[in-house]
Structures are given as structure tokens and as C-alpha cells.
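Every protein chain except one is present and positioned as in the full complex.
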Amino acid sequence: MRKIKNILLLAGGDSTRFWPLENKLFLSFLGKPLILYQIEELLKYGELVTVVANKSNATTVKRLVENNNIESVQIIIQKDDYSGMAGAVFSIKNHIKGEVLIINGSDLIDHSIILKLMPLIDQENKLIMVGKQFNEYFSGGYFKFDDEKKIIGIIEKPDKDKRPSSTVKLVFDYFADIKDLLKYFSQAKTQKDDLYEAIINKMLLDDLKHTHLIYDSYWYGLKYPWQVLPMMRNFLILLKGQKISTSAEISEKALIIGPVVIGENVKVGAFCKIVGPTFIGDNTIVGDYSMIRESQIGEDSLVGSFSEVARSYVGNNVFLHRNYIGDSVLDNDVMFGAQAVTGNLKFDGEKILSEVNEKRIDTNMNKLGAIVGKLSKIGVNATIFPGVKVGKKSWVGPGEKVKYDVEDKTYLADGEEKGNIKV
Amino acid sequence: MRKIKNILLLAGGDSTRFWPLENKLFLSFLGKPLILYQIEELLKYGELVTVVANKSNATTVKRLVENNNIESVQIIIQKDDYSGMAGAVFSIKNHIKGEVLIINGSDLIDHSIILKLMPLIDQENKLIMVGKQFNEYFSGGYFKFDDEKKIIGIIEKPDKDKRPSSTVKLVFDYFADIKDLLKYFSQAKTQKDDLYEAIINKMLLDDLKHTHLIYDSYWYGLKYPWQVLPMMRNFLILLKGQKISTSAEISEKALIIGPVVIGENVKVGAFCKIVGPTFIGDNTIVGDYSMIRESQIGEDSLVGSFSEVARSYVGNNVFLHRNYIGDSVLDNDVMFGAQAVTGNLKFDGEKILSEVNEKRIDTNMNKLGAIVGKLSKIGVNATIFPGVKVGKKSWVGPGEKVKYDVEDKTYLADGEEKGNIKV
Partner (left out) sequence: MRKIKNILLLAGGDSTRFWPLENKLFLSFLGKPLILYQIEELLKYGELVTVVANKSNATTVKRLVENNNIESVQIIIQKDDYSGMAGAVFSIKNHIKGEVLIINGSDLIDHSIILKLMPLIDQENKLIMVGKQFNEYFSGGYFKFDDEKKIIGIIEKPDKDKRPSSTVKLVFDYFADIKDLLKYFSQAKTQKDDLYEAIINKMLLDDLKHTHLIYDSYWYGLKYPWQVLPMMRNFLILLKGQKISTSAEISEKALIIGPVVIGENVKVGAFCKIVGPTFIGDNTIVGDYSMIRESQIGEDSLVGSFSEVARSYVGNNVFLHRNYIGDSVLDNDVMFGAQAVTGNLKFDGEKILSEVNEKRIDTNMNKLGAIVGKLSKIGVNATIFPGVKVGKKSWVGPGEKVKYDVEDKTYLADGEEKGNIKV
């Protein structure tokens, strides 16, 4: 199989809308950071994967690649000549040559779509774009087609009723020669975030030889923190059979059902029930009478007795005890006191809203619990309302009702923010 | 065995004091509506059962009778010439002839008492009444006896210390000819609710040949909603042995102890304990680690994991999760969020009071939990105080403490009623 010469993996974007989670590319699914999945998968289809990282994450990317003995990867730090995707592309101008496939690091798709690019490449297209049809409104760039179903433009974030088609452009762009792309930078008038998109539109206007593919399999982004859940589910459903480490100690009185992975030195207590697809990381303890289903639990965690974790993402070194964690995301080092509970359903059964940058966003999920940032602690008997986010290093007092998002490093008591936590 | 020619089953009364429950006659016990029990039982002793229904329930009664292929039943809609029992009796004047036994549809007694009427009927009594001795005060009509223990009057709701005897008249009146009763209507001066009782007293005054029986077995009324519990218990204690549907799936790790009925397609999860007498209706799921004792669960319900239901009436399509439901009545389509709990004991150990029509009524029960109307939803971690009633279609917010009754269609949050729910 012929490989594409260059694959450019964008890893330099910011994560403000991902709060209270951070570093989406390093988020571990089933024990492996997302970016490693991406790199390993892309190396099946590309000769060289170039990761454009930013100053704060480049070292970690490098370390991950080295620790896993991955070759054929180069890491470039994004420069700030241009912002957004254009900045990323411009940063690699001296580092790669020839054909390039540009992919977003936090978008998870079935990369075997690349095989379908090959015949289109052979037709000597200069630009190949990939779109996906969305029935519901999606905030992205939409293909505008002419009568012969040829793309004549990309309309960025149109109003819901002004969409030129139902096909959204993915960040999955093939250029036969990166020079075609780079030469537009000198001509460009805009310095804005959408320079890259403007360049594509200019190429279309100039009638560069191009075509497109429709992708019809799964697509998972990580713009918002609740999107961790469907992405996790996508990893979980790939589990087949049971894989229980020989160093794990499983009580004879525990039940393990369906595809379940249990890591090294895990302990599963009496009267537990673990229902797959579920992943439990190394050194984690599942206390007596605990039930876990369709979830991932990280390493070194304690799912304390009488807990119930359903359809949730639980990070490393998390401490639970008699909790119901439903459809929730708990980042590393989170602690829940006894009988604290996450609500995950609205009374009216409607989609759950969550506030991002002072706007109420429709999460498009009917079931969504809490999203809790790193190192935060939730007191005994606390109640977190559906879709509420608790910031990093925050404390929620015992018995509190948490209706609204809690900032980072904040102590919530008696229904009020009681000032900052010095950590 | 000779049968009584006519049995008149009163089914037209209102249910205001039964709030938040409704339609007491259609309330299902162990999968069968109360009125069907009554009709089936009475057809053992009567040639024709005439049900006096009201406009709003006649169709349902008819449907129930037809669907169950019950013959020898006629259904008459109560007219409003007279109110109360008199209205019911007057409504059937053109529909039945000859002897008649008048019985209240929502009073559950051992109908084999009818056999004891027979010798008294043979003595050509025109009127036979039945009384029951109550040690504690009961708000009803009391027999007043002469020295020869013959009834000389009925005293309606006397003061506690002015009771003429300890024998309360049941709604269980035999008339050798309904004409004797009907002819009094034309003479009657009163149009009030107690016309029927006035007529009986007039008959006694006129020295119509009459006698009475003392009934000394069980009697369960349904004036107040908490009375559902002792009536349920009476049905449950009749269960003998285990009757588990072959289509039910019972975990090998579940325990089922004592007289338990489990319906079609029921699923009982791992580590469950079901202790009889208990009834579980068709298609209900009992989640893992759930315990049910001395209760009835309706159809299509989910007793979610880690729940505990004790001595409670749970209707159809009810959703529980990690709750303690003790000595409570949950009507159909009720939902309890995780770890919501019903208190069922007062600190002082005294009888639990409950408000009805703005009066605090002594329920005469030391243990009583919540009574929740149809389609209501209780938030996660909410606390319902003993004896509190939650109206129909209401919502109790997560973490709320519910000390007082909640009206229908009301959203309780932050300890206040937050306005109506539009449904």
C-alpha cells in the first residue's frame, strides 16, 4: 500500500471551551492518551507524521512518542505568525515538502477513509476535502455545491436555516503539494482566525483542481468537555472479550460480565458487579458492593464500597465512596465523599444545557451528569445537578446542592462561593 | 346455596380526601383493580351485581367488566337527584326489584358474612344492618341500642365521649324489598348528604321489622390515601408459596424468600433479596442489590439498583434508584432520583399526622413514609418527611427537604414552590 508522504497532525489549539478539563490530546482513554492513538493509527497511512504542538505541550508530546518508541514522527512548535490553523500550517513550511494530509488531533474518525483518498489522488487533484452529513445543526463550515455537486465554497457557521447543504467540512484536507497552500499566505489580506478557511475559499475561486469525499462513519470531536463521553464509548465498544490481568485479585463473590479489561494489581471486592464494555486501569481498587458499567476507570483509583459508576469517564487516582456517578466525567485526582451524587436527567426529559463562556449550550445529551476538574473534592452527601461543571482544585462542602458551575480553586459552602482555596 | 337477588355496589362517590391518589376503585392490588375483586367476590353471593358509577368512571368500570368477561353485572350512572348514598340508591329505582344488599365499593371486608345474613333473611326481617366493634374512636355512624340490644337509632359521628356504643354501622345494608327504601324518598324533608342515614333512622322510628349482625373480621376503607397500605397488606397476606413466572429471569445470585409472586418477563438482578409476602407485576425490573419486602410493585417498573422497598405500595411504570421507600405509596409513573429517601418515623415515636383539607389528621400509624401522586418526579438526594404527600405531576428538586404537602403540578426548589409545571 502506498503511504501519503506527510500527515500533519494539529495539536496546538487551545482548550478554553474544554474547561474544567484540560489538554484534550493527553486525555487517556483505556490507558492511552488520545494523541498516541492518533499517531499510531496515522502511521499506518503516512510515511511521516508531523505534529504541530504548542509551547506548553510539545515536551509532553515528545516524551510520549519517545517513551513508546514511535518512529517517523517529527514535532514542530507552532509559531505565532498566524493564528488558528493557518499558523499551524505556516509553522511547518520549512519542515515538510510535497503532498500533505492535514488532520485535527482531537477529532476522532475512522482513518481508513484515507484509503479512499488514493484513487482521487491518482486523478491528480490538487485539493481533496472530506465532508460529513449531519442531520442536526452542527456549528462548522458547510460545503456549498454547484449543480454538478462540485464544491464552490465553504460557508463558515451559517445560521441554522441558511445552511447551503447538510455536509460539514471535516478538518481532513489533502494537498498534492504544500507549496500550493503556502503561496496563498503571501497573498492573504486577513490575519484573522479564519485565514485557513479563507485560503481554501480562494483556491476554490481560483478553480484549483479539487474534489471531495463524503465520510459516513463515526466522528467525535472534543470541543466541549461532555464530548469525552461519546468518544470514550467509541473506544469501549471496540473491547472484545475479557482481559483480566493475572496480577488482579477478583473476589469469588464478584460478577464480571461482558467485555471487560482489568489492569495489573487491580482488586475487585466482594459482591461487585462489573458490566462491559468497561476498562479498569492498573492498581485500581473496586470496593465491595460496587457496580461499574460501560465506563472507564483510570489507574490508582478507588471505587469505594457501594458506588455505582455508569457510562462515565473516571480518571486516575480518583476516590469514590457510596456515590452514584452517572454519565459523568471525573478528571484525575478527584475525590467524592460518601453518598455524594450526580443528577443526570432533567425532570422534563429535555436535552441538558451547560454554560460555556457565559452562554447556555445545548449538549445534545438527554443524560449528562457532572464534569469535575482535576484535584477537586466533593463533600459527603453533596448533590450535583445535571450538566454542572466543577472547576479544578475546588471544594464542594458536605451536603451542598450544586446548581451552577463552580470556578477553579473555589470553596462552595452554604450555597455560596466562600473564596479561593490556596493550593 | 341461595343467592341474594340484587347486590348494589356503590362506586359513585368522590375521592377528595384520597388526594394525591385518585380513582380508589381502580387502584390495582397485586395486579387487579379493587373493584374487580369486589365484583368477583360478590357474584358468589348475589344473582346480579348493580354497580352505581359516576359519569367519569362508568366507562372504565364497563370496560373492566367486559374485558374480564364478567356476566351478571349491570352498570348504572348515578343521577344527581340526591347527593351521597341516597342519590346512588335513587338512581337504580327503575333498574332493580325485590331484595337488595347495599355495599360500598371501596370498603374491603370478608364477604362471606353474607352467609350469616341468610337465616336472618328467612326470619322475614325487612332491614338487616351490620356493625363492627371498634376499640378506638372511628368517625362513622354508631348503633344506639335499647336494653334488649335492639337498635333504636344510628348516631352519626358523635363526639368521642358521646358514642352510644362501640359498634359502628358498616355500609352493608340488606332490604327485603327495595320499595321499602324508595318510598321514604318522597317523604324525606332533607336534601342533604345524610338523607340515606336519615331514612334508616326514620325506618327504625317506624319500627320496620329489622335486626343486625356483628361482623368481627377485617375491614379496610379507603377514605385516606395512607389506608392503601393496610389494604395492600391484607391482599399480600393471602399469598401462599412462591409463584414465579417461567418467563422471569432471576439472577442466580438473588435471594427470594417466602410467599412471592413474580410476573411475566420480570428481571431480578444480582445480589437482590425479595422477602414475601411480595408481589411484582409483569415486565418489572428489579436492579442489582435491591431489596423488597412486604410490598407490591406494579407492572413495567424499575426498582433501580441499591433500592430498598419495605411495606410499600408501588404502582406501574415507577422508576426508583438507590432509594429507601418505607411504608410509602407511590402511584403510577412516579420517578425517584438516586438516593432520594422517605422518612417514615417520627423522632418522638408518636403517630404520624397528615394534612387533609387543611386539618392535621392522625393517621393512626407509627410508621408512614411518603404518598406520591401520578407522574411526579423526586430529585436526587431529596428527603421527604414522614406522612408528607406530593401531588400529581409535581417535581421535587434535587436535594430538597420536603416537610409539607406539595400541590399538584408544582415545582419545589430551594424550599419554595417555584410555580406551576405546564404539562
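Observations
Letters A and B mark the chains as written, and numbering starts fresh at 1 in each.
We take it that a contact is a pair of C-beta atoms (placed from the backbone, for glycine too) under 8 Å apart; a residue touches a chain by one contact, two chains touch by 3 or more.
Everything numeric in this text was worked out from a predicted model, so none of it was measured.
Between the chain not shown and the residues A:Arg163, A:Arg293 or A:Lys377, the one that touches is A:Lys377. The chain that is not drawn here is touched, among residues A:Gly46, A:Gly87, A:Gly263 or A:Gly337, by A:Gly337. Considering the whole complex, the residue from B:Phe143, B:Tyr174, B:Trp226 or B:Phe271 that touches the absent chain is B:Phe271. Touch with the hidden chain on the side of chain A covers residues 253, 270-271, 288-289, 305-306, 321-322, 337-339, 377, 379-381, 395, 398-399, 411.
Mapped onto chain B, the footprint of the missing chain covers residues 255, 271, 273, 289, 291, 306, 308, 324, 326, 339, 341-343, 345, 347, 381, 383, 385, 399, 401.
Here is the rule we go by: only the chains that are shown with their structure count from here on.
Each chain gets one centre point, the mean of its Cα atoms, and the points for chain A and chain B are 56 Å apart.
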